[in-house]
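Please find one structure pasted underneath; my questions will follow.
All protein chains but one are shown at their positions in the complex.
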Amino acid sequence: MTKQVFNFKDYIRPRFFPHIWCPGCGHGIVLGSLLRAVHELGLDKNEIVITSGIGCSSRISGYVDFHSLHTIHGRALSFATGVKLSKPHLKAIVPMGDGDALAIGGNHFIHAARRNIDITAIVMNNRIYGMTGGQFSPLSGLDKKATTAPYSTIDRNFDVVELAKSAGATFVARSTVFHANECKNLLKKGISHKGFSVVEILTQCPTYYGRKNKEGDAIQMMEGYKTNTVKIGSKKLEKNPDLIQRGIFIENTDIPEYCEAYDKIIETAMKGKA
Amino acid sequence: MKNKNNIRFVQGNEACVEGAIYAGIDFFAGYPITPSTEIMEHLATRLPQKGGKFIQMEDEIASMGAIIGASLTGNKVMTATSGPGFSLKQEALGYACMAEIPCVIANVQRGGPSTGNPTHVSQGDVNQARWGTHGDHAIIALTASNHQDVFKITVDAFNMAETYRTPVVLLLDEVIGHMREKLVIPEPGEIPVVERLRTSVKKGIDYHPYLPREDGRLPMSDFGAEHRYNVTGLFHDMWGFPNNNPEVVSELLRHLVDKIENNVHEISMHKEYWMDDAEYILISYGSSARSAIHLARNRRSRGVKLGVLELQTLWPFPTEMVKEKCAGAKAVIVVEMNMGQVVTQVKNAVDNPQTVFLANRIDGQLISPTDIKSLLRMIQGKGV
Partner (left out) sequence: MERSRLVFSGSGGQGVITAAIILAKAAAIFENKSAIQSQSYGAAARGGSTRSDIIIDDSEIYFPKVIQPNILVCLTQESYNKFSAIIRPGGLLLVDSKYVTIEKKVDAKHIALPMYDTVIKKIGKPIVFNICMLGALIGVSGLIKPASILKVLETTIPEDFMEMNKKALSLGLEMGKKEKY
């Protein structure tokens, strides 16, 4: 399907660069995977609307040469719902940070999943609030250090995959920035999937999370993604069930997509009127 | 005889829906809240009949977000709410001010603060409509006292949202929203409808989404069309790119305020009753204006030179017009159902603020002509 060799310059807005991300941040890898996914899918840039909220990850929307909507903290999915339902032929992609998606935006996350509206939500999970300087997030987990947890966290974390599954998302996958190629492939599948897709990507924040929790620099953190994760159902889980699984957890095409369901409502309503 | 099909006997909330349909609404997102819910209920039926979209969102904030998203794809959009929901929407409303997104927000007012008095009337959100969201900005807020006017100002709200690329607040109230009276739906063309101004810039030529034309208007390009641009709540340059250069920041903020404040004459709407020779003036709006007009009609028949100035545009406040109309009046009584929100503006506008009085009611009951009469008699030195 690929029309030509991938050149990131075809997909970014140079005016926006340099980006705001710290040296060693994993978010650039997510951006790279996303652009490659879009390229390989052969999508028309005019048909993509990327909607984001607030946070380091949310700046992705400005960097890419799609229609871009940089909204308010936590609410990106609701704005994207308006975009998608009003013009269902558009591809809606929503990159979010962990706090943006699951703390302030948690309600929108579960309801977008429940509706099964055709939006691809990318949860860029660095387990910290980076832009505000290193506060713990709902994905940090227990016994972690953060500027707002100087004695360590007592808050448990969400499991994004389990949450998305139980809220009704019909495509749920996870990868890490160490597995950039896998990321790209999962994003391709998520974007192509008709329904609400969640792709969680573990991405390092060496500046805050790494430093606070003595997980080393970016390279060491990425090595952690290599050693602490396995493909779904790997034999390594028998010995070490705490390993984080990567891959596609759910891919369900039987559930009606929301915009298509609404089109049927329109049909019914128009008949009733006639 | 008028075509009976165009005559309805409806609640004010339904008059608002009819106005929205007439204005060309394409998309509505909302969350149930008393006393505005009938607006969303009727649109849930009406919108899909004309191929439009209706969605009940998970909360008030999401509703506001959804209409902004839908506006950007080229739709005329609206949401409806009441006090607590209006509070929740404020951040996104400010986003629509900053990003210049046309949208209409109906607030059918009930008693507040907090959960307050959900099924009873109030006009306590006038100042919130002006200053509810943070930061400097300008806003348009319209109101009406009868269903024919509710219809009309709803069309005006959509028109102004498009013309000035701004959120417009429709400040209705529980009495108007719920009571039923006759509504005659105007024929198409009877009230002008402003369509979205889209850019004429062709594909391949630079489109500056945030560079106003000489007349101050800002042509849009739909999301999904050939111009890809950035929309943000950050201060931004003509490309829509975040920018905190002091010149860019001050220029944008001035533009956001001036585009509305410099057009007060275009935006301001009011009605006059027996104002020509009025010695005493009642200034009112929304359902309380009905009581003011009732009293004035009644007093006129007894020779009292009482007039009513009914405001339909509350923001931007028509300071010059109010000053002019009140010049020479013996006393001005502002009739409203709050602790004095418009009266502050009126005192600020007139030459003799000591002749301005407040006739109010804040107990959830519609202020009555008798309530106003008592104050008028006191001012006239007649006692109650």
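Think of it as A and B in the order they're written, each chain with its own count starting at 1.
To be clear about the criterion, a contact is a pair of C-beta atoms (placed from the backbone, for glycine too) under 8 Å apart; a residue touches a chain by one contact, two chains touch by 3 or more.
Quick caveat, the model's predicted, so the values are computed rather than measured.
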item: Touch partners, limited to displayed chains, of the chain removed from view; value: B
item: Residue of B:V175, B:L311, B:V356 or B:L375 in touch with the missing chain, whole complex considered; value: B:V175
item: Of B:P35, B:G52 or B:G69, the one touching the omitted chain in the full complex; value: B:P35
item: Residues of chain B in contact with the chain not shown; value: 4, 7, 9, 34-35, 118-120, 174-175, 178-182, 287, 290-291, 293-294, 297, 366, 368-369
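Operating definition for what follows: only the chains that are shown with their structure count from here on.
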item: Contact footprint of chain A on chain B as seen in their complex; value: 26-27, 29, 45, 48-49, 51, 53, 55, 57-59, 61-75, 77, 91-92, 95, 223-226, 228-234, 239, 241-242
item: Chain A residues touching chain B - in the complex, by the definition given at the top; value: 13, 15-16, 45-47, 49, 51, 61-62, 65-72, 75-87, 89-90, 107-108, 111, 262, 265-266, 268-270, 272-273
